[in-house]
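Removed: one protein chain of the complex. Kept in place: all other protein chains.
Going in written order, the chains are labelled A and B, and every chain counts its residues from 1.
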Amino acid sequence: MAEIDVENEEKMTFGLAAGALYVFFGILQALASTGLVDIPLVPGNAIGVLVLVVIGAVFLFGYRELKEGIPEGIAYIHVGIGLSLVFGIIYLLVMGADAISAYLIRSEDFEDWSIIDDVRPELYLALLSLIGLVKWRDEFSLKGITISGV
Amino acid sequence: MGAKNHITVALAGNPNAGKTSLFNAITGSRQHVGNWPGVTVEKKVGKYTHKGIEIEVVDLPGTYSLTAYSIDEIVARDYIVEERPDVVVHIVDASNLERNLYLTTQLMELGTRVVIALNMVDIAEKRGDVIDIEKMAGFLEIPVVRTIANIGYGVTTLMDEVVKEAQKPEHHEHEIGYGKEIEKALVKLESIIKRDTHLVGIYPLRWIAVKLIEDDENIKERIEFSPVREEIEEFLAEIDTIDFEARMADKRYEAINAVLPQVLKKGEVGMTTSDMIDRVLTNKYLGIPIFLILMWGAFELTFTFATPFMDIIDLVFGHLSGWANENIEPAWLGSLIGDGIFGGVGFVLIFLPNIFILFLMLSFLEDSGYMARAAFIMDKLMYNLGLHGKSFIPLLMGFGCNIPAIMATRTIEDEKDRLITILVNPFISCGARLPVYLLLAGAFFGGQAATVIFFIYIFGIVVAVGSAKLFRSTILPGKPAPFIMELPPYRLPTLRTTVIHMWERGSMYLRKAGTIIFVFAIVIWSLSAFNGDGYIEETEKDIDEGELLVGDGAFEGKGRFTVLEDGEGTFTGTVLETVELKSGTYEKDRYYEGIELMEEEELHGDGTFEGECEFLSDEDGGRYIGEDFTVEESFAADIGHGFGPITSPLGFTWKMNTALVFGFVAKEVVVGSLGVLYGVGEDEDRVSDSMEDDKDFSPLVAFCLMLFTLLYLPCLATVPVIYKETGSVKWTGFSVGYGLVLAWLLAFVVYQVGSLMGY
Partner (left out) sequence: MAPVMPLQMAPEGKELRVTSINAGRGLTRRLIEMGFNERALVKVLNSHGRGALIVQLNDARFAISRGMAMKIMVDVA
C-alpha cells in the first residue's frame, strides 16, 4: 500500500503542475486572442483557449480528489494525459499538413509559412504528458483492468 | 449422410459482445457488405475455407433477444428461423454471462445447432472470474469455445467445433420448463397450430406457441391468413398472456441462475477502468466541455489536416481538365471530357479527404465507446429541444454529410423520434455547403465573411431545432421516447477495425454520391453546352449597355476591358478615357494600335480587343465574337429563366436559379455552376469578381442565396436515403417540400425586409 501512496503522491504533483501549466497557457492564449498582445509561440485562437483550460481543469480535478484522499482521482490524471496527447498528435498532424502545403504544393496561402507558425501550447505541453505516459506506461492499457491503486 | 463440404454459419449475439471483431477475425478481408432484402440493415457475408470445407459466414445484427423489437432483431431472427443456417455461433460476452445467456435460452428454444464463442475471456479472467467451460458446455448441451476475437485467439478451435456440429445429423431441442400451467397452455396451442400444415414447415411448433403467448407482432402477422387463426385467438383470449409472459421470462432467468453459480466463480467486482474513465468523461462539470473540445479536435483534423490532400486532388484534376480541353478534338468532346467529366468527378473527389478523415474520426470515437457517452452527455439538452439523446450523433454527423447521418438514425428505436431526426437533418450545414458560403460571403462580405458563415451555420441549427419543436407540437405530437442504451466498455480500437469501419462508410459515399454526381456532371455540362440547335461552339452576340461578358474573343464597340491573365490581350482602337497603364499613358479620344495590356489592367476604349478579357459595354452597339460564352443561349439558361417568376421576389436572377437547380445534385455544385454561368470556370477569385460586377448581385441577394442554399432541398444523394430510411414516399416528399417552402419564405422575408431597409 505504501508504494501505491507514493505513486499517487507523484500523480498528485503531476496533476497540479500540468493543470497549472495548461490553465496558465490558456490565459496567455486568451490574451493573445484579443489581438492586443503578441506572445511568442502562443498564437491567438479562441477555441484553443477552451481546449487548454478544459485539459487544465481535468488535471486540477484529479489533483483535488487525490488531495482529498480519493484514489479514483488518478483517473483524471490519466484521462488528462490522454487528452493532452490527443491534441498533441492532432497539431503535429496539422503541422505536417501545413508543411506539405508550403513546401510540396507551394500553395499561395502558405508563401510566408514557417514551422514556427504552427508551434502552439497544445503541442509543447503534450511533451509533459509524454513523460507521464512513459513513466506510468504499464497502467495505460484499456485491454485489461489495470488502473492500480484501487 | 456424407460429410458436408459447404456449410453456412450465422454469427449472433448481443450488441458489443465482439461480433464484428470475430467476423473480421474469421473472414479476414474476404467480406461482402450488402443490404438485407427490403431493409437498409447492413448484411455482411464472408467466405472462409476451413480444412477443405467451404464456410459461408453471415454476420447478423446485434440483438438482445429474438423478439421482434427492432428491424435489426427481425432480420436476425428471420435469418435464423427461415434460412436455417447449418450452425449459429452465439458470441457470448464472458464478462456479462447472465444477460447474454438469455439469448442462448431463446436460441435453444428455436432448436438450432448452436456453438458458443465465449468471447473476451481475457477481460473476465484478468478481473479474477473463473469460468468452467466444460461444465458450461455440459449443462447447456452446447459446445463452448473460449475466444478473444480482437486478437484472433480461439478462432481455429471455434471453427473445428462448428464443422463438427454441422456434421451432426440432428439437433436436440433443448427446452426450458415453464411450469405446469403454462406448459398446459403451450401443449394446447401446439395442438391447434399443428393443423396449419404450412406453419409447421417453417417454425418449430413450441416456439410458435411461446411467441404467441408473448404477443409477438411478427408471428401474429404470420398467422393472419392461417385457417386456425380464430381458434388461436380465442384460446389466447382465455389466458392471461401478460402474466404468462412475465413468468416465462422469470423461468428463463431461473434456468440461467441455476446453471450460472456452478459454472462461474465471480472475481472481485470493483470499479473497472471503464468506470474510472467514465467518472471523468461523464463528469457533471467536465463532461460537456471535454466533449466539445474533442469535437473541435475532430473537425480540426477533418478540415485543416485535409487541406493539402484536397489541393493535390484539385491540381491533378485541373491539369487533366485543361489538357482535355486543349488536346481533344472535336471541341465538344474535349469540353465534355475536360469540363464535364474531369471537372465534375474532380469536384466530388476533392471532398474525399474530408469525408474519409471525418469517418475515421467518427469510427474511432464509436469503436472506442465514446459515442455512446456523447449521447448520454447531450441527452438533457436534446430532450429540452424535443429531440432524443440518441438524435445527437446523427445531427453531429450531419455537419460532415447528411447521408451517413440519416443512416445513423437507425439506432433510435422510437419511430417518431427517428422520423424527426431524419427530417431536421438536412438543415444541418453539411461540408458540401461550405464552399458555397465561402464563395458568396468572401465576395460580398469581405472581412465579415467568417461571421456571416458562422451565422449561417447557427441559423441552420436554429431551423433544425425549431422544426423539431414544430413537428413535436403538430404533425408528430408527443415527447421524446424514454431510452435505454448500453454503454460498451471503453477500448482502444485497433487501427485495422477502425480503418475497415471507415472504409465501409466512406466507400459508400464514393459509390453513391460518385455515380450520381458523375452522371449529373455530364447532364449539367450538356445543358449548358447545348441549345435547340446543337452544340454551341462560338458566340456572336450583341451586348447591351452595362452588360458584362467574360471570354476569350474579340469585342467591337464602346466598352471597358479588363485583362484576366498576364499579357494576353492587345487592344486596337480609340481610347475613351485617359488612363495611366504600366506601358504608358493613353490619351482620351486618340487611336492606338496594339497596346499590350497586363493582368488586371483596365481600359475604356472603342475598338477591338483580343485575348482573355472581361468586357463591359458602356453604350449600345457592342458586339462580342468568341468562345467561353455559351451558357446564356443554352438549355441551362432556359431552366433559369423558367424559375424567374418564383424567385424574383427573393431577388434571384436566372443565373442563380440555374445554379440552384443544379445544386440539387450536390450543394457544392452551386459554386461550379455559378462559375460556368459567369463563364469563368471554377477559379474562385474570378467568379467573385464577376459577381461583384453584376448589378443584380448585392450583399443582400448573396445572403438570401446562402440562406436558400442552406435550406432549400436535401441533395440528390440524400433524397433516396431519406426514402429508404423512412420507407415512405409521403415523408420523403414532405422533407423536400418543407425545405423548399421554408427556404422560400425565409429568403422572401429577409429580402423584402432588407430591401425596405435599404440594403
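Criterion: a contact is a pair of C-beta atoms (placed from the backbone, for glycine too) under 8 Å apart; a residue touches a chain by one contact, two chains touch by 3 or more.
Fair warning: this is a prediction, and the values are worked out from it, not measured in the lab.
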{"item": "Contacts of the hidden chain among displayed chains", "value": "B"}
{"item": "Of B:18, B:46 or B:389, the residue in touch with the unshown chain", "value": "B:389"}
{"item": "Residue among B:99, B:229, B:469 or B:641 that touches the chain left out of view", "value": "B:99"}
{"item": "Among B:8, B:119, B:147 or B:274, residue touching the chain not depicted", "value": "B:274"}
{"item": "Hidden partner chain, touching residue among B:78, B:132 or B:214", "value": "B:214"}
{"item": "Identified contact with the non-displayed chain, of B:11, B:375, B:717 or B:736", "value": "B:375"}
{"item": "Residue among B:323, B:483 or B:592 that touches the chain left out of view", "value": "B:483"}
{"item": "Missing-chain contacts mapped onto chain B", "value": "64-65, 67, 69, 93, 95-96, 98-99, 102, 214-215, 242, 245-246, 249-250, 253, 269, 272, 274-275, 278-279, 282, 284, 372-373, 375-377, 379-380, 383, 389, 479-487, 489"}
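Just so it is clear, only the chains that are shown with their structure count from here on.
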{"item": "Distance between chain centroids, defined by C-alpha means - chain A, chain B (Å)", "value": "33"}
{"item": "In the complex with chain B, residue positions of chain A that touch it", "value": "47, 50-51, 54-55, 57-58, 61, 72, 74-76, 78-79, 83, 86-87, 90, 93-94, 97-98, 100-101, 104-105, 107, 142-147, 150"}
{"item": "List of chain B residues in touch with chain A within their complex", "value": "122-123, 126-127, 270-273, 276-277, 279-281, 283, 285-286, 289-290, 292-294, 296-297, 300-301, 304-309, 311-312, 315, 490-492"}
